[in-house]
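Note that one protein chain is taken out, while the other chains of the complex remain in position.
And then subunit A:
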Amino acid sequence: MSGEFIAFFILSLLTIGGAVFMISFTRVVHMVISLGITFISIAGHFVLLGAEFVGVSQILVYSGAISILMLFGIMLTKHDANDEGTGNTWKNRFVLVFVAALFGLLFWGIQNAPWQAPAQQAAEQSMNNAKEIGIEVFTKYVIPFELLSVLLLVCLVGAIIMAKKEGDQQ
C-alpha cells in the first residue's frame, strides 16, 4: 500500500463526505463549512496528481469564496433559520431515478473512456508546472484567456452598476 493510495483514500472520503453533508445539513453555515472541506480535499487530489499549481489555486480561489459565501450566508439569513427541505416523497423518488441514471451514465462513460498513457516527463515537469501553464496560456490559449478576463471584467462592472442603481433609488 503506497502513501499515495492512503492519501487518495482519505481525500476521497473527505470530498464525498463533505458533499453529502453539504446537502444533508440544515443550517447555512454548516453547509458552507462542509462545502469548504470538499473544495480543500479536491485541491488535495490535484496535488496528488502532480498539479500543485492547480491545487493551490483551488484553495486560493475557493477558500476566499467560501469565506465570502459564509458572510453572505450569515448576513442574509436568520440566525436560527433551518432549511426544512421538501417533504414531497413522490418528487424525491422521481429525483432518485434521475440521479441513479446519471450515476450509471457517468460510471459507464468513465469505465469505457480510452485513457491516454500518462506522459513520461510528467514527474520532471511537476517542479515547474506553474511555468509550463504560463507558457501555454500566453502562447497557445492567449485568446480564450483574454476573452475570459474581459468576461470577468464585465461581471465586475455589471455588479457595480447594479449595486449603484439600488443605492440611487433609496
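FYI, a residue touches a chain if its C-beta (ideal position, glycine included) is under 8 Å from a C-beta of that chain, and two chains touch if they have at least 3 such contacts; residues count from 1.
In this text, contacts and distances are computed from a predicted model.
Engineer: Using the UniProt record as the reference, specify the protein name of the hidden chain from among "ATP synthase gamma chain", "NADH-quinone oxidoreductase subunit H", "Succinate dehydrogenase / fumarate reductase cytochrome b subunit" or "Peptide ABC transporter permease".
Structural biologist: Per the UniProt record, that chain is "NADH-quinone oxidoreductase subunit H".
Engineer: Which is it among A:L60, A:A101, A:V137 or A:A159 that touches the chain not included here?
Structural biologist: Within the whole complex, the residue contacting the unshown chain is A:L60.
Engineer: Of A:I16, A:L71 or A:I135, which residue touches the hidden chain?
Structural biologist: Missing-chain contact among the listed residues: A:L71.
Engineer: What does the interface between subunit A and the hidden chain look like in terms of residue numbers?
Structural biologist: 1-3, 6, 27, 29-30, 33, 36, 40, 52-53, 56-57, 59-60, 63-64, 66-68, 70-71, 74, 79, 126-131
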